[in-house]
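Before we start, here is the structure in question, set down as structure tokens.
Some chains omitted; the rest stay in position.
Think of it as A, B and C in the order they're written, each chain with its own count starting at 1.
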Amino acid sequence: MSAHDKATLDRHGLNDEEYQRIVTALQREPTLTELGIFSVMWSEHCSYKSSRVHLRNLPTTGPRVLQGPGENAGAVDIGNGLAAVFKIESHNHPSFIEPYQGAATGVGGIIRDIFTMGARPIALMNSLRFGSIDDPHVRRNLEGVVAGIAGYGNSIGIPTVGGEIAFEDCYAGNPLVNVFCLGIAKADEIIKGVAKGTGNPVYYVGAKTGRDGIHGATMASAEFDDKSAEKRPAVQVGDPFMEKLLLEACLEVMKTDALIGIQDMGAAGLTCSTCEMGSRGGAGIDIDVAHVPQRETGMTAYEIMLSESQERMLLVVKRGREREVEDVFEKWDLHAAHIGEVTDDGLMRVRDHGNVVAEIPTAALTDEAPVYERPMQTPSYLSDVQKLSLPERPQIPDLDALRALLASPTIASKRWVYRQYDHMVRTNTLVLPGMGAGVVRIKGTDTALAMSVDGNGRYCYLDPYRGAMLAVAEAARNVACAGGEPIGGTNCLNFGNPERPEIMWQFGRAVEGITAACKALDIPITGGNVSLYNETDGKAIYPTPVLGVVGLIEDAQTVIGRGFRETGDVIFLLGDSRHELGGSEYLKVVHDMVRGVPPELDLKAERALQQLLVAAVREGLARSAHDCAEGGLAITLAECTFGTGRIGLNVDLVGVDTADAWVAASTLFSESASRVVVSVAPERAAAFQQRAKDFGVPARDIGTTGTARVRVLINGRCVIDIAVDEAEAIWDTALGRHFTQRAA
Amino acid sequence: MRARVFVTLKPSVFDPQGKTIVDALHSLGYGGVEDVRQGKYFELELAAESSENARSLASEVADKLLANPVIESYRIEVVDSPSVTTK
Amino acid sequence: MKFAVVVFPGSNCDHDAFHAAKEVLGQDAEFVWHKETDLRGADVVILPGGFSHGDYLRTGAIARFSPVMNAVKSFAAAGGPVLGICNGFQILLEAGLLPGAMLRNRDLKFHCEHVHVRVEQTDTPFTLACLPKQVLRIPIAHGEGNYFIAPEELRRLEQNHQIVFRYVNAGGEVTDEANPNGSLDSIAGICNEQRNVVGLMPHPERACELAVGSADGLVMFESVIAALAQGTLPGAERASA
């Protein structure tokens, strides 16, 4: 019944119905090259066919939004005629197969998405998930991923200013590598990935095309099993030096105004960039693969169109201005190859030495790609895991629990990791990694940007709606702690197989949670990425939405960090503490339980808290601010003393409302949301308290900074008393300890 | 006994270093160098009685640590015997 | 004073050196592309950090052939002050303007962190405003900063007082823990025999403003400005003429 047998369609990940749609769109049977093109463009990775109906509901507009989802990256207005251009992207599957190159090329991809928009990248962050650190394979994977991120980002000279890493068994066979990049552009000079103007030349520039990663996009859209190793296409190898040349050359070309549009070749390579640029401009594109620079011999049109070789860009240039553009690339020893023209027929026409090998309406590949409303069903595991019955009393004394948590790799210092990242190049980094949100100043202005990436898969496993809201809140809160007013967000949605109704339910609920939180906190989502099929042998990862939030700091000089600054300052706890151990790191580490419901989130209270923080920092009322997250208040308090040269603390807390045996543990380790620890100079304490009242935020004076100990009383009884040095040493060495005496 | 292990990128895998070296050589006037591929080279000192033992130890070590099978392949030479195994 | 910041393909601290010279110190500064053959009348030349040519093959190995390096060599030969920072230092080594070579850091990892270095010589144009044995807190950011030189040459370096910086702890003592990369004799920076060419792995240009963590690197820029102003540099007049 068709020109292609079932096996061929299977290999292309297309079902019968999709094949019929192709025939309808073309009004004929596709050629093999066309089949390949459809298969990558209609893959989950490129078409968002399962996620699209949900993503539509995200809030994407706002007075500052210059570019919402749909382009290579989003953009928000940051004043002074400038825009912050940012996005997050996943490279999960490639990083499992080849950790170094997978992570490196992930960094390369997101950097291209940013400079493609005409922005100079100035900061990177990453969000990583691995299995248990006690597993040697996991450690090897982590070492490779970190080295790959470092190898690429360091070489290009973009500082990695922050990130997060968490460890859970569910990621052992499917680690997550999400990379965020932010760049700065002139607000009125943002460049789009559009092809327009019949007869304008189309250029290819960058690395030569090889057989790398052919079908990478379809691979990222299928589960892993033990045969994945055989399906391996040639792994893509990153070339950061080429990327650096492309970055500089493209930014220089953009200054000439000879450029119409530009797009990087990421997933689905030349195919995706060609049809997306055509489709956005309502135009057609006619290219000849014979003109595409090739690294290997005997490549077919199919292979050239589907190759995912890295560090390549597609440009549309104004006719008559070719020379100028070519000259800029020559300066950087890059050779721009003229591979085709823009047409007015809305078709993507691919030739091989003149012969047409594919002719497809660009819209059929993009806007008219299949969209599925996949069935959703509440997971059967849910009602059971949400039940939490605590033992009569905590298993170990609270001080031991604190020590255990400080040593938990999810909480412990990530210095072993970020020391491998150049986080200072460009001399803008105002808050170093490990000391709060990443903060970079914007040279030439008084402003700075704070940024944070956050997500908690465990919370989302227990309740994807609330877990996703909490991720938004935490990222925004981190930014607000530095004094940044949250002005935009991006998200990376890491989930299992969407064809399973239970996974789709997790996805749908998580997107609803993000939507609710972003609306309440006034954070438009300007883009993101969806990574599905994160499963190994039928076992899905925890649903893991990762949020990236960017905040604007009007006066860079007011920025504050996490750590205490002076002895004798007043310590305030903002927000309410409740008996909320569900999904906590404490339960996991001490009681080996992943149960209960994640903490409640009152979005109004959260918003008030963040507004208070931004105001307090701007007005110079606070000297440090640190939010409560994994490990609860006790960990937050301890962390406020780290890196300060032993400024300790002495606090007296009011116990949370619960059974006596649990009061102390729950007060110390509950992860109640919307709480921040702030240190304030004594002479400003009254003013600070007044501001808290203005915003309706509960602010309790819980003690003072000083001494060289972390000393915590609850209802007057001392429950924690440990030297800062001792606590810090545990926290500081816990991660690196796993890596000593190991090969690189 | 001594073994030499040569680790090279598989032929289809892109070698940015090799490419950059060729470019540099061309701009220095060495057009006669048409291609360069860069690999790694290891010299192992082995406590092994026979060259067979040496070879099997070397290849175990190469599999385990010296080569990344996803992108690289390797070749071993045991210095006492000139024969060459490839994998 | 006019600073020339040489830009190699893959340089990535060029803007930072430029910013320090121009914005922080208010001096004249210009970028010089590696294909250029003259230094545009610069008084000081900086070879900045980064990954020239991706650091492929060996750090600095390819950059040394850039056309601009001939101009840098003549400038140095005429006594002009040349500072190589990180990758710039590596290029100076490969180019033979400074002795020795770099190996991978002994733990094979890239290190980005603040370290302490002790100023061992204050008679170079880049250290003359330093106090003897002054300890500076400056960041490093490199994967190959493990300095090596053959033993006889090390003796010569010492005899000629060419070791300009050593890694030390906060108290100014040379210790193994304070040596971040395994460098021989804790060497962080050296100069040539004429003392006008200085190379170091730490990044003084990243330590010129307290807002970004340290201003201890400023003194190196102030030194060269003072040296030029005093005309104390041998042959400097010829170089800038």
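Please note the rule applied: contacts are C-beta pairs under 8 Å (C-beta built on N, C-alpha and C of every residue); 3 or more make two chains touch, one makes a residue touch a chain.
Quick caveat: nothing in here was measured; it's all calculated off a predicted structure.
Novice: Please count each kind of protein chain across the complete complex and record the totals against the labels shown.
Specialist: Although only one copy per kind is displayed, the whole complex is A x1, B x2, C x1.
The working rule: only the chains that are shown with their structure count from here on.
Novice: Calculate how many whole Å lie between the centre of subunit B and the centre of subunit C, each centre taken as the average of the chain's C-alpha atoms.
Specialist: 35
Novice: Can you pull out the residues of subunit B that are in contact with at least two other chains?
Specialist: Where subunit B meets two or more other chains at a single residue, that happens at 16, 20.
Novice: At which residue positions does subunit A touch at least two other chains?
Specialist: In subunit A, 239, 241-242, 333 touch at least two other chains.
Novice: Would you tell me which residues of subunit B are touching subunit C in their complex?
Specialist: 16-17, 20-21, 24, 27-28, 38
Novice: Given the complex with subunit A, which residues does subunit B contribute to the contact?
Specialist: Residues 9-10, 12-16, 19-20, 23, 65, 68, 70-71 of subunit B touch subunit A in their complex.
Novice: Provide the residue numbers of subunit A that touch subunit B in the complex, in ascending order.
Specialist: 97-98, 101, 207, 210-212, 232, 234-239, 241-242, 295-296, 309, 333, 743
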